[in-house]
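A protein chain is absent from this complex, but the other protein chains hold their places.
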Amino acid sequence: MSADATTNEVLLSVRGVQKIYSTPTGGVEAVRNLTFDLRKGEFACLVGPSGSGKTTLLKCISGLLAPTSGEVVLDGKVVDGPPRNMALVFQEYGRSLYPWLRVADNVEMPLKVARVPKEERKRRVEEALEAVGLAHVPTSYPWQLSGGMQQRVAIARAIAYQPEVLLMDEPFAAVDAQTRADLEDLVRSVWAKLGLTILFVTHDIDESVYLGERVIVLSSSPTVILEDLKVDLPETRDQLETRSDARFVELRHHVYEQIQKAKTYTGDTEAVRTVA
Amino acid sequence: MATITAPADAATRPQTRTPFSQSKLSTPVLGALGIVGFILVWELASRFSLVNPTYLPPFTEVFATVIEVVAGEQYRAQFWTALGNTMLGWSVGLVIALVAGVVCGVIIGSNRWVREFTHSTIEFLRPIPSVGLIPIAVVIFGVRPAATIAIVVWACFWVILIHVVYGVTDVDPVADSTARSYGLGYLARARYVVWPTVLPYLMTGVRLSGTIALVVAVTIEIVVQAPGIGQMIAQYQSAGNAPVVYALALLAGVLGLVINLALRRLEEAVLGWHPSVRAEVIS
Partner (left out) sequence: MTTRSIGMRLVYALALPVLIIAVWWVATLNETNPFVPKPGQIVSDFFGSWFGPLLVQQVLPSLYRLGVGLISAIVVGVVLGVVVGSSRVARKLTGPLFEFIRAVPPPVLLPVLLLVIGIDDRSKIFLIFLGCLWPILLNTIDGVRGVDQVLADTTRTYGVTGWQKLRRFVLPASLPRIMTGIRLALPIAIILMVVSEMYAAIDGLGYQIMLFKQIFQIGPMWAGIVIIGLIGIVLAWIFRVIERRVLAWYFGQREVETSER
């Protein structure tokens, strides 16, 4: 996987997405104006304060919600429902796995529905479970596993599905710090190995800088993009080394400042600055 | 609320109006529509002889008969007497079951040994359907309200018993120990610790029993012609008088609803202060 994906073609295009929720008391504008492009093979992190419409944005991108205005274009086609080549990993791992299916069956299920031939299915499931380090528990039920392992199953399922774009909605917010560190490294290794395009949403600043090649900072509702940073840390990242690296601290500091400003942001249109 | 400026790319039209199906108005409107639709189908099926109108009179006719039964010269006296008999059996049976159920429930619930020893017997007797005991009740009491009351008691006693036992066993042992350490005697503990815990379970049991008692009472009246609404229905059914039978069936439904509503109100009133942590014991 090349360190610099900026020369690849654009895979996902978010254009002027706005989302207004209608409530009995009137409209609530969760997302005002989001525009950015994601290139093939990129690992981009979306970070913003709580209540910054991050989940709303992901739901619009994944086709679960229709934006009030603006559009999302994946591979040249406008998204108006969950597209075939996209997978979404939720924060609530416990509720996103089918409790009546064993781990292997959970991973296999979307492939069965997509009519992947049996041999191919078995192979993909095995490889996916191998990739996330769960080759030893295919016959367990999800609720028999720990939180971290459950999230691995969800990730394995997404991998086996072989999407072009992987969306992750604060996937590690609900696991303990130790597990989170392992899972972060897992995602990076999977990304490096399989060449996926990943859009990773988090509220954890450290995580966003550690994981991404690019960090997009969001404001709070009504959400706009405050900044679009390139993370120029070396490609191989390590929990101990990278996090104490001077450049890491600098970037992290910068993002943190932006977030603090974002919490009181009341501007109108986007102010996208790409910081080299 | 921000003012919305014209977006750059209007690929989708802004949808800020809630679809009707989600609005608050839709629930009563659609609900009423459903009932009206049902009545319409009934009326048409009868009028156009899709079902033999002798046996399925049109709704309008049935509705008119309802008025007649409740207020008209011909049936009024019989109806209200019958209703009175049914409610007599219902209320007396319910009260007896309540008292017996609470007493036994508290005894069984508070003592682990008693619970262990009675468990099998309860689990064996409880599922015996009250209707199965109808012949016995008739043999003992004859075809009189007492038979109805006896069976109502049997049916409701188990429901109340189970709920009270659950309630008593649900008493927080920490709270109980705390009360004990403060020197609260048995009665005081019963009032301040046990009773508040049992009450929600008991109220659920009462609400369930209220419905069951009605069903059981009417059933007995139909089967053995004990005095009451059920007996009246049976009488007019053998006479082939369809409109009256349907009218009485509708009225029985209304009665059921009224009782259910009244008991829910009672439950809410009694438990108004209680956080809604109730377990409906589905037995």
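By letter and in written order, the chains are A and B; residue numbering begins at 1 in each of them.
Heads up, the rule we're going with is that a contact is a pair of C-beta atoms (placed from the backbone, for glycine too) under 8 Å apart; a residue touches a chain by one contact, two chains touch by 3 or more.
In this text, all values refer to a predicted model and were calculated from it rather than measured experimentally.
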Here the chain that is not shown touches A, B
Of the candidates B:Gln78, B:Thr169 or B:Gln237, the residue in contact with the absent chain is B:Gln237
Among B:Ile67, B:Val103 or B:Ile136, which residue is in touch with the absent chain?
B:Ile136
Residue ranges of chain B at the interface with the undisplayed chain
21-22, 26-27, 30-35, 37-38, 51-52, 55-56, 116-121, 124, 127-136, 138-140, 214-215, 218-219, 222-224, 230, 233-234, 236-237, 240, 242, 245-246, 248-250, 252-254, 256-257, 260, 282
Sites on chain A contacted by the missing partner chain, in the whole complex:
59, 62-64, 82, 84, 86-88, 90, 92, 95-96, 98-100, 109-110, 113-114, 141, 143-144, 157, 161
